[in-house]
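With one protein chain removed, the remaining protein chains of the complex are shown where they sit.
Going by the order they are written in, the chains are A, B and C; count residues from 1 in each one.
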Amino acid sequence: MIESCVMKVEFRVRSYELDSLGHVNNAVYMNYFEHARISFFRELGFGLRAYIEAGNAMVLAESQVKFRRPAFMDDLIRVETVLRIEKIRLLFEQTIYRDSEVIATGLNTIVTLDARGRPCAPPAELVERLAG
Amino acid sequence: MIESCVMKVEFRVRSYELDSLGHVNNAVYMNYFEHARISFFRELGFGLRAYIEAGNAMVLAESQVKFRRPAFMDDLIRVETVLRIEKIRLLFEQTIYRDSEVIATGLNTIVTLDARGRPCAPPAELVERLAG
Amino acid sequence: MIESCVMKVEFRVRSYELDSLGHVNNAVYMNYFEHARISFFRELGFGLRAYIEAGNAMVLAESQVKFRRPAFMDDLIRVETVLRIEKIRLLFEQTIYRDSEVIATGLNTIVTLDARGRPCAPPAELVERLAG
Partner (left out) sequence: MIESCVMKVEFRVRSYELDSLGHVNNAVYMNYFEHARISFFRELGFGLRAYIEAGNAMVLAESQVKFRRPAFMDDLIRVETVLRIEKIRLLFEQTIYRDSEVIATGLNTIVTLDARGRPCAPPAELVERLAG
């Protein structure tokens, strides 16, 4: 089992992400989590685009999300991400903060697929960069 | 504890719901679940709009989603929803099908808030309609 | 110049399409227009998926949208679409109604691209079906 450091990404809530209560809509949190995972890979230097262009895929298999507090227009949001690799699963533990307040938590499980669409081991390049 | 019958809602995957792999993006499933919950209330005859206009709110507190298979453009999708009420929580057990195939499952927990934003008992009208 | 009959598609506004004023967000109208164009092709019997899988593309080149009235949760919306083909452009004249009220109008110009990404004549199959 390999565990990463915490990676942080920060951005503001945009107007079109709000629902009719003026809160960030629940589906948008899934976008935030995905955005943070992609940022995680970029910061780590892992070549996600090349990995996908080689015919592989990373797909979300499971999400457990707890919505703690609403987020509002212009809020400065921070997503903290830790990645643990367990055999063929990438477990992303993700927490969304506004300052020190927890807005939401997500445990998001990614599986990696080879060019035939079958589950496969995580890319060696990713494992090396995490360990390095 | 009160449990509803199964409510079904059916629709087609729309082009703008796809990601760059040609699959329905994971966040869109949250939209589908929400759409099915709203349809559930409409079919039951529960007046959600009046409930909200009276100052109350229903907010999603937790989601557990398992993504089983990808869904594609034009797929005819069916969401089946069962509602169980446990004290102050509405538990929506939701399954997304394409014909007999399970595409995704979601256990979505809603809490009801009074006009001051505090958790409160589910609306009596809803409980009566479920029991009736 | 070839002009189609009016094609109609009908659906309800969904909860997650609203902005913080409780109106359908302006970007969602672009989704509605796209959904109606895809439905147009399906009703006409034109094989859009095969066309794209053969390496061609249809891309939106220009949109002129007038937003007349807000649309709200649960509104039953009808999009009427007329297609005119002018040389290499597909001109979709699209109007969004709620009953007899005009909610928005859109003039959306599509160009067709060949497998090398260059503008090309509209697919013969489409022209034939329109003329037929």
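Here, contacts are C-beta pairs under 8 Å (C-beta built on N, C-alpha and C of every residue); 3 or more make two chains touch, one makes a residue touch a chain.
Since the model is a prediction, treat every value here as computed from it, not as a measurement.
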Based on the whole assembly, the unshown chain contacts which displayed chains?
A, B, C
Of the residues listed, C:V28, C:L83 or C:L126, which one is in contact with the missing chain?
C:V28
Quick one: which of A:V6, A:I38, A:V102 or A:A121 touches the chain that's been left out?
A:I38
What residue numbers in chain C mark contact with the hidden partner chain?
21, 23, 26-28, 30-31, 34, 57, 59-67, 70
Would you write out the residues of chain A that touch the absent chain, in ascending order?
14-16, 31, 34-35, 38, 42, 49, 73-74
What residues on chain B make contact with the chain left out of this view?
15-16, 18-22, 25, 27, 73
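One rule holds for everything that comes next: only the chains that are shown with their structure count from here on.
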Between chain B and chain C, what's the gap in Å when you average each chain's C-alpha atoms?
29
Suppose each chain is reduced to the average of its Cα coordinates; what separation in Å results between chain A and chain C?
33
Overlap residues in chain C, where contacts from two or more other chains coincide
15-16, 73
